[in-house]
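Reviewing the structure listed below.
Selected chains only, in their assembly positions.
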Amino acid sequence: MTVTPVRTDLYSQVQHFYAHQMQALDAGRFADYAATFTEDGSFQHSPGATPAVTRPGIVAELVEFHRRFENDPVQRRHWFNHIALEWQPDGTIRSTVYALVVTVRPGGKPEIAPSCVVHDVLEAGEEGILTRSRLVTHDQMS
Amino acid sequence: MTVTPVRTDLYSQVQHFYAHQMQALDAGRFADYAATFTEDGSFQHSPGATPAVTRPGIVAELVEFHRRFENDPVQRRHWFNHIALEWQPDGTIRSTVYALVVTVRPGGKPEIAPSCVVHDVLEAGEEGILTRSRLVTHDQMS
């Protein structure tokens, strides 16, 4: 297997980008999460879903999705692992990442589900990393 | 969301620091764990606890805490994820990290609880990274 040599500074940047991006999501800072996408960014949380596009569109999608937790004091945390990058001819970066969702309620134990794979296309520009598109596949659906 | 550009060498250093620090803790090498704190370091394993201070104080706290496992052949492993760094005006680094505790007993399956967030203040000096203070919050308590 040939692993394309990674620009190691970029690898750390991507890891750090994901740390802030996902902590924003889990803290309910949806505008901050959406701002980690490009202006025309696309976010599809499962293969059957209609992708949310543009930052306002992504915020609207997240607000809608989180209605189900309105009276539920739940804390969700998205864990990532094994960030595999591949450079694309157009200068973007394909990023394939394992994800687990950890869910905790007051006094409860963590539930860990589902197991997913995040398929991102990233852009690395002067203002840092941005997500151009994100598709999340779910292992239990395959 | 503006993610402060990270010194990528420092990001790798912090990741590697945590790997050694937490493997020391999980192996019961409490003096090694305490030595990853500054001389006046502070370690508070939950918001209600009195912080243990100084390296000898941290060792004493760990010895006390692990009494409960004296006749229990348990292996605990602290997993970390999404290390988010923020530079502070005083030159220290605020580090916010997801944590899960994996617990295994002979012949058993891993239990994964609790889900926590580690709130560290780190110092990066000539001898590498040190933890100045650590507060651990627990998701099931919030």
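First chain written, first letter: the chains are A and B, and each begins at residue 1.
We adopt the following convention: contacts are C-beta pairs under 8 Å (C-beta built on N, C-alpha and C of every residue); 3 or more make two chains touch, one makes a residue touch a chain.
Only a predicted model underlies this, so the values are computations on that prediction, with no experimental measurement involved.
Asks: Wait, 2 copies are placed, so what's the full copy count for the complex?
Replies: In total, this homomeric complex is built from 3 copies.
Just so we're on the same page, only the chains that are shown with their structure count from here on.
Asks: Mind checking the rotation angle between the two copies, subunit A and subunit B? C-alpha superposition, nearest 5 degrees is fine.
Replies: Subunit A sits rotated relative to subunit B by 120 degrees.
Asks: Taking the complex as given, what residues does subunit A use to touch subunit B?
Replies: The contact residues of subunit A facing subunit B are 8-13, 15-24, 29, 31-33, 35-36, 75, 77, 79-81, 102, 104-110, 112, 128-129.
Asks: In the complex, go through subunit B and note every residue touching subunit A.
Replies: Of all residues in subunit B, those touching subunit A are 1, 3, 5-6, 8-9, 11-12, 15, 81-85, 96, 98, 100, 112-115, 139-142.
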